[in-house]
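Up next, chain A:
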Amino acid sequence: MHLYDVEVGLLGANAVVAGGIPGIVGSALAFQFKGEQRVAVAFFGDGATNAGTFHESLNLGQLWKVPAVFVLENNGWAESTPAVQHSPLPVDELGKRALAYGMKLIEVDGQDVELVYLAALASREHALSGKGPVLLHLRTHRLTGHYVGDPQVYRDKEELKRERETKDPIELLRSRLELPDEEFAAIDSEVTAEVEAAVEFAKAGTDPDPEDALKWVYA
Partner candidate 1 sequence: MPEVTYREAVRDALSRALREDEGVFLMGEDIAEMGGSMAVTQGLLEEFGAKRIRNTPISEMAIVGTAIGAAMQGMRPIVEIMYEDFLTLSMEQLVNQAAKHRTMSGGQLKVPLTIRTQGGAGWSPGAQHAQQLEAWFVHVPGLKVVFASTPEDVRGLLWTAIHDDNPVVFFEHRTLYPVKGEVPDELEPIPLGKARIHREGTDVTVIATGRLVHEALQAAEEAEKDGISVEVVDPRTLLPLDEEAIVASVRKTTRCVTAHEAVTRAGFGAELAAIVQHGAFDWLDAPIERVGARFAPLPFAPVMEQWVVPHAADVLDAVRRTVARA
Partner candidate 2 sequence: MAVEVKLPRLGQGMEAGTIVRWLKSEGDAVAKGEPLYELDTDKVTQEVEADADGVLLKIMISDGEVDVGTTVGVIGAEGEDVSGLGDGNGASPQPPAAETSAAKDEPSGAPAEATAPVEAAAPAPPAAGGERVKASPLARRIARERGLDLSSIAGTGPEGRVIAEDVERAADGAPAAPPAPAVAAPAPPAPPGEVEVVELTSVRRTIARRLTEAWEAPVFQLSVTVDASELSATRERMVGLMREGEVKPTVNDVLTRLTAAALMRHRAVNAHFVEGRIHRWPGANIGIAVATPNGLVVPVIRGAERSSVQEIAAVRADLVARARDGKLQLADLEDGTFTISNLGMYGIEQFVAVLNPPQVAILAVGSIEDRPRVEGGELVVSPTMSMTLTCDHRAIDGSEGAEFLRDLKALVESPALAL
């Protein structure tokens, strides 16, 4: 779960919902201090927008106009809790929380690959301009469970089926591009192979030395 790869800029997948957002404000602050043309990006879901850290981070980030992008992947579900049970705002309007902090809001359909790409570019540009951070609101859909093996007893099976059939971003992109089957199959198998190779690599790994548990407690 806790994947970090500092070399590619991944500062960790946080097990605490909204726990990593302040750190992104701080990283962006550091870029600002050092004059580096970089942005710091936080990814989180609709559930995270209720946490104190989210609000404090947006407040401080906007106050100091740090080069940060707060990406809200809003699929309307916080684990098993639908948005109507966790937020007083209508689920489609969750992005407006940015406005409470005077922050720039960019909203797009999260299932449209090209739109998302363009929105991300725009967010980055805005953040780097010194005008302040951006809340990038991607309205999306959760096509699987919260975790692998989640039976989703709390979800309408019909609705889930419908979404799978109509909201798959890869399918949507493929039909817009009018991609021939062979080409699609080729890309698909290439990606599948890469993923499976990674899984095999992980499975074949050896156990760590138990005493390494103490290795990185302190720098």
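We take it that a contact is a pair of C-beta atoms (placed from the backbone, for glycine too) under 8 Å apart; a residue touches a chain by one contact, two chains touch by 3 or more; residues count from 1.
These made the cut because all candidates are chains of the complex that A comes from, given by their letters.
Model, not experiment: these values are computed from the prediction.
Note on chain A: across the options 1 or 2, its touching candidate in this complex is 1. Interface of chain A with candidate 1 (complex): residues 2, 4-7, 11-12, 14-16, 19-31, 33-34, 40, 52-53, 56-57, 59-60, 63-64, 215-219.
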